[in-house]
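After the structure tokens below, expect a handful of questions from me.
Taken from a larger complex, these chains appear in their original positions, while the remainder are omitted.
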Amino acid sequence: MCLGVPGRIVAIDADDPWLGTVDFDGVRRPVCLAYTPEARLGDHVIVHVGFAISRVDEEEAARTFAVLRAIPGALAGELGPER
Amino acid sequence: MSTLDALTCPVPHNETERVLLGHGSGGQLMAELLRDVITPALGGSGVLEDAAVVSVGSTQIVFSTDGFVVTPRFFPGGDIGSLAVNGTINDIAMRGADPVALSLAYLLEEGLPVAELRRITTSVAAAAGAAGVPVVTGDTKVVERGGVDGVYVTTTGIGVRAPGVDPSATRCRPGDVVLVSGPIAAHGMAVLSAREDLGFDSGIRSDSRPLHRLVCTMLHTAGAAVHALRDPTRGGVASALNELAEASGVSVELDETALPVARQVAAACEILGVDPLHVANEGCLIAMVAPESADRVLAAMRRRPEGAAACAVGRVGDGPAGRVTVRTLVGSTRVLDMLVGEQLPRIC
Amino acid sequence: MKYLDEYRDPALARGLLAELTATATRPWAIMEVCGGQTHTLVRQGIDELLPAGIRMIHGPGCPVCVTPLATVDKAVAIAARPDVVLASYGDMLRVPGTTGDLLGVRARGGDVRVVYTPLDAVRVAEREPGRQVVFFAVGFETTAPANAMAVLRADELGLDNFSVLVSHVLVPPAITAVLDAPDNRVQAFLAAGHVCAVMGFTEYEPIAERYHVPVVVTGFEPLDLLEGILMATRQLEEGRAEVENQYVRAVSRTGNTAAQSAMRRVFRLTDRDWRGIGTIPTSGLALTERFAAFDAETRFAVGDLDTREDPDCVAGAVLRGVRLPTSCPAYGTRCTPRTPLGAPMVSTEGTCAAFYQAGRKSTVEER
């Protein structure tokens, strides 16, 4: 359930800080930022039915992706032949 | 409200008694309507081809019609006028014919701004001019407010086919290479994004364009080795491949990683929970080409602008007739079915 | 797309599969709770690549699927009124009620609209003051804050022509219900990442402890799922039963407090019927007193309707994870996405539909 898509905040309305524009690889939509008051221009947020429900923590993302890549089999998979 | 009168009657449980929006989506429901209602009533039996071939003396005339009801009427990359021209040209081209003339039938809603009609007609003329296929006859009907939604356009075309050429939905053969002429899903997402009620803003442009010259190049390169051609319009690549596999009694395996999808189009598909394989195209084609000719055809396609991004995306197999499978990103396999009904954004 | 594409890397996926194969020494049954996760697993064919011992059980996490028949019937009854615009998410339109679905109502002249966000439904109410706009508010905790905001906005605007038909359900009680079932076979859970983005995962800690069951908060992309499965398998192999967070980039332990507080303003806990499962105590949301005026059920006085499920449909057992769709006698014959008998065949996130779309064969012998 709950299709959520990560996108980048490219604008925040000057009169309404809850109203942002989020870019998804070139596709933009107004998004309600009421639930991510900590999100800033340039941040990535997870958007669900027009609402940002979570700010993407870039550092955590980088750290955990590195963990993932470091999983023993992963490197093998990356280097190994396509089956 | 009189349209709701029917609701006071016992409501049928199964919605096969009324036409549903999904019946027009180019997917399973559409196929059912044709198979269960229209084809039997016409007394025919039918493989679904894009166009019919009529022999007039020794000449083979290819003949095709399509109605265009796109909302909004103007969208990035095109409008209902150019779409109607290109769509019918393409259906004729898919049978290997050279389109020679078009007819244009308008249904107009009372109250339509004349400026819009002029703009659409100018677009028709520009598209016909660019394609080199003249509009030679037409018809205009006006219906009461509410009787149509602005403008609908039906174009019909005739084309002439050289002897010996016969690409057909029934001629896919195991081993054929599945070629696609360009990035998919652009048209459907351009139209969806242009609908203000979903509130999307994107640079996605429809791929609407004529493909007859590309087809001419392909046939010139490989002739009868081009077994089947299809423009994957409503219902997208998935429906087109299912129809071809069904009509030829073959299976098809597609490689998901090889499918060309533009970045923004892919993003729009993600947001709306839509599979690009089910999204409409109006400017690309699928070709089933004998393996020994595939590379040559691909190279020839890439020399034309509308085929510049052509690529091989799969193979025809001898698996269960009508079965289309996709080799997924992670190397697994899934069945690719036709779109069931209308494409509803999956947002939750 | 950033934060999507890299989690679809086929080489890393192969690596994770290799690691999973190396890790799993015994058979394990793991439930992914969320329909979105089911969708990825089935669409990518991931479950077929898992080591033989790891079995994924598809959970009740498709909000469309678990919306009670009675509620669908109410939506159908309300949508049929000439003064009403009924707005909802796309998938909800094809869920079969006793006498038909919302698409059928539209085909007979009802004004049924698909919206991308509940705020669009509020905008319709603003623009069309002469009509009653009813938003069919389905969803889990992920969606509830959005729907809460729609009510708050309508209240602020003083709209008396907007109301909501609420059918919100909550995940933790559903997990508990699965675990409490005598025939339960689930040994670990992948918790739904987006639900946890809103709610955090403290609610799962007592469950993990009490039932001694590992819970891994997991994202939705292939690598997320493979990593979540790996983390759950490691816990199982090691005899741990903790709440772990695979989806760190989007989920914190306490979740989204702003969203939670809006939810609490607008909604209160209530017992709720789950389609195919039955009533689960305090597993759903209803409007609070303060916003009771926005309740479509009272506004349109749709009382308890006579509802009737198809007798062959084993959706309940499918949703609780004790049966596969392919074992249902109607699967693929009487029941297809074209003619769904039960809700899990409707949504593309529904387990039965996901199986059907992927071409999975019925295991029921022809009689």
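Letters are used for the chains, namely A, B and C, taken in the order the chains are written, and counting of residues starts over at 1 for each.
The working rule: a contact is a pair of C-beta atoms (placed from the backbone, for glycine too) under 8 Å apart; a residue touches a chain by one contact, two chains touch by 3 or more.
Predicted model only: the values in this text are computed from it and were never measured.
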Handout entry: Composition of the entire complex, counting every copy that the file contains
Key = A x2, B x2, C x2
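Criterion: only the chains that are shown with their structure count from here on.
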Exercise for the section: Would you mind telling me which chain pair, A-B or B-C, is linked by more contacting C-beta pairs? Expected result: B-C
Exercise for the section: Between subunit A and subunit C, tell me the centre distance in angstrom, where each centre is the average of that chain's C-alpha atoms. Expected result: 22
Handout entry: CA centroid of subunit B to CA centroid of subunit C, Å
Key = 34
Practice task
Indicate the residues of subunit B shared as contacts by at least two other chains.
Solution key: 199, 266-267, 270, 273, 331, 346-348
Practice task
Name the residues of subunit C that each touch 2 or more other chains.
Solution key: 1, 4, 13-14, 17, 63, 89, 116-117, 120, 139, 143, 349
Practice task
Sort out for me which residues of subunit C touch subunit A in the complex.
Solution key: 1-4, 6, 9, 11-22, 34-36, 61-63, 89, 116-120, 139-140, 142-143, 145-146, 149, 192-195, 197-198, 220, 223, 227, 230, 246, 248-252, 256, 258-259, 262, 349
Handout entry: Of all residues in subunit B, those that touch subunit C in their complex
Key = 1, 3-4, 6-7, 11-15, 18-22, 28-29, 32, 197-199, 257, 266-267, 270, 272-273, 323, 325, 328-335, 337, 340-341, 344-348
Problem - Partner subunit B, residues of subunit A touching it in the complex - result: 1-3, 5, 24-30, 47, 49-50, 82-83
